[in-house]
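So that we are looking at the same thing, I have put the structure below in structure tokens.
Only a single protein chain was left out; the remaining protein chains are all shown in position.
Should a chain be cited, it is by its letter among A, B and C, assigned in written order, with residues numbered from 1 in that chain.
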Amino acid sequence: MTLTRNGIAYRVSLDLPKGGYVNLGIGIPTLIPNFLPEDTDISIHSENGILGVGPMAEPGTEDPDLVNATKEFVTLNPGATIFDHALSFTMIRGGHITHAVMGAIEVAANGDLANWSAPGEKVPGVGGAMDLAFGVQHLYIAMTHVTSKGAPKILNACRCPLTAPRCVQRIYTDMAVMDITPEGMMLREYAPGLDPEAVQEKTEPRLLVADDCRPMEIPERVNGVRLVAETAAS
Amino acid sequence: MTLTRNGIAYRVSLDLPKGGYVNLGIGIPTLIPNFLPEDTDISIHSENGILGVGPMAEPGTEDPDLVNATKEFVTLNPGATIFDHALSFTMIRGGHITHAVMGAIEVAANGDLANWSAPGEKVPGVGGAMDLAFGVQHLYIAMTHVTSKGAPKILNACRCPLTAPRCVQRIYTDMAVMDITPEGMMLREYAPGLDPEAVQEKTEPRLLVADDCRPMEIPERVNGVRLVAETAAS
Amino acid sequence: MIDKNVASCAEAVSDVFDGATIMIGGFGDPGVPGRLVEALREQGATDLCIIHNGAGGGDFSLGGLIQDGRVRKLVASFPSGTGSTAFRERYLSGDIELELVPQGTLSERIRAAGAGIGGFYTPTGVGTRLAEGKETRIINGREYVLELPLHADFAFIKAHRGDRLGNLIYRLAMRNFNPIMATAGKQVIAEIEELVPVGELPLEEIHTPGIFIDRMVEVPRLPQLFAPPKRGAAT
Partner (left out) sequence: MIDKNVASCAEAVSDVFDGATIMIGGFGDPGVPGRLVEALREQGATDLCIIHNGAGGGDFSLGGLIQDGRVRKLVASFPSGTGSTAFRERYLSGDIELELVPQGTLSERIRAAGAGIGGFYTPTGVGTRLAEGKETRIINGREYVLELPLHADFAFIKAHRGDRLGNLIYRLAMRNFNPIMATAGKQVIAEIEELVPVGELPLEEIHTPGIFIDRMVEVPRLPQLFAPPKRGAAT
């Protein structure tokens, strides 16, 4: 069994501390706020100058002056603040943002990240990804373990252009939770029903297995949202 | 006849353009606002983060949170703005302040300025003087032509530590108005009753005399304030 | 009496010249001075270098300017948005030059120009393709890349309210690049939604002091682009 995209988001949400300042990339990370308890006081940061981003705006109530970094219409939570790009990237580059969660095209065993320039993409675009990868205190990756064609995305070395070298701290996938450690990539948890060997099979670098490596504790559903996939991993 | 301190301030005021953004140093420059017409829309800048400084606060009405760079209690003019030190020195260093008027210990013929460290002063202090001298569009000096002991302050070369090299554009004294030009220091105007020779006598570098060099047109009093000294220059 | 307000967008952009470098504020739609850019399309200046976070969208505003073939070079962090069809087409045909800059470096380079900073060292990009050929330096054990200021002949910005002195207030996420671009253009032109009398903008809420603004033009907010804010805190 593997996790759904919501399941990956749920698992990340468990590791975001109370009062954290968190920047969420596009894709799976945008699902994380649905799983944060109400009293966490976690502030979601958006590069375009918002701290305290709330839920997406209900259709018909969008404010044209209020979008997030993905240009979606959002709302604001109580205590939200607005600022210009200079202060927004002071927060990022200056190490004030505690966590960024973003997707990846490739992650290497040493923590190298490639997520801004995909093979075959003709028009490059980097946005705030590099500043985040170089600047935040904790960089987490949330992604599917393999490509849609089944190829590993966790590699011995990245082949795509780097976003930043040695920046990733932890990877969350549909199969596992892994830490980048000085000794190498360490498996911490695997999806319910899998085992370390199954994860290793889809992972290019040799995985270290943590002493307390264990199956994830993850409910099948939360608030009616399915966290564990119905079919077994391919 | 020479100008009073108010007379020097008055003469400077004639050269500040409508809509200018002007930083005024301590001493004679603080007298300038008294002579600005009401409709000039000149904004007075204070390094501590004010644009649009108004008259000094009346005794008893001082606001403890509102001082200028000299720590005097001031008021604000309509349209005034408040900002932090970073933006205040963006205005200065970035060349947005159109004019600074400051005093000097020494000015050299090439426009070198020394006004932050006087001979015998044991505790140094520079404040915003250097940033202003390097950053503003037009740097004007308003000072007495000679020291209290009668020694020239306009020199072939500064002896005191420099505030900035080649920064002064124009000098206003009780005796004259002089421009720093690529060819040298040029006498533009002299106080009523003086002549170019009398100014040269109190000035170390050789003065060039402008083709249209002329006596200042300056009233004896404005609003009851005396602009021309009662006794002749020493 | 100083009054920086001009009568029309056409007048506001009339002196933009061929080959000019122009900053355009905004991120996504909020804060984009779209009417000024449309007036620039009418005005005719060409061979332009545009500094903007993205590459515009559709055939309005920056998207239209690119589609018209008027942009020689774009300096941007994210020109690859799906809506940036005009840019994509001209970029792939080799008709437009791109300088790709990480968003924080873009913002800091603009600020440096406005603040009189000659250059700065940022960690962002070290060891990546975007720092190739750039000078690097180790300071206190960390490697940084030297980045230079981005100046512009003109900055087009947008604000919510302003007075004749050029004091400006932005609404919500309209702020983004606008306050820093306001410091960095030789001529700064603001499109504002509402002109108010001097003294009406609350002193401590003014985001851009008038010193940075050269010209402004009032372009009332289009009703169809406006939905009332949903929460009390958001106004």
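The rule is short, and it goes like this: contacts are C-beta pairs under 8 Å (C-beta built on N, C-alpha and C of every residue); 3 or more make two chains touch, one makes a residue touch a chain.
Since the model is a prediction, treat every value here as computed from it, not as a measurement.
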Would you mind listing the shown chains in contact with the chain that isn't displayed?
A, B, C
Given that one chain is not shown, which residue among C:Ile157, C:Leu172, C:Ala190 or C:Met216 touches it?
C:Leu172
Of A:Ile82, A:Leu139, A:Ile154 or A:Ile171, the one touching the omitted chain in the full complex
A:Ile82
Check each of B:Ala57, B:Met186 or B:Val222 against the chain that is not shown and name the one that touches it.
B:Ala57
Extract the touching residues of chain B with respect to the undisplayed chain.
46-50, 57, 60-67, 69, 71, 75-76, 78, 80, 82-86, 88-89, 92-93, 117, 121-131, 134-135, 161-165
For chain C, residues in touch with the removed chain
108, 112, 115-123, 137, 139-140, 142, 144, 148, 169-172, 199, 202-205, 207, 232-235
Contact set of chain A toward the excluded chain (per top definition)
18-19, 21, 39, 41, 43, 45, 51, 76, 78-83, 86-87, 89-97, 135
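Basically, only the chains that are shown with their structure count from here on.
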In angstrom, rounded to a whole number, how far apart do the mean CA points of chain A and chain C lie?
30
CA centre of chain B versus CA centre of chain C: separation in Å?
36
Between the Cα centroids of chain A and chain B the separation in whole angstrom comes to 58
Can you list the residues of chain A that touch 2 or more other chains?
none
Mark out which residues of chain C touch at least two other chains, giving numbers and ranges.
111
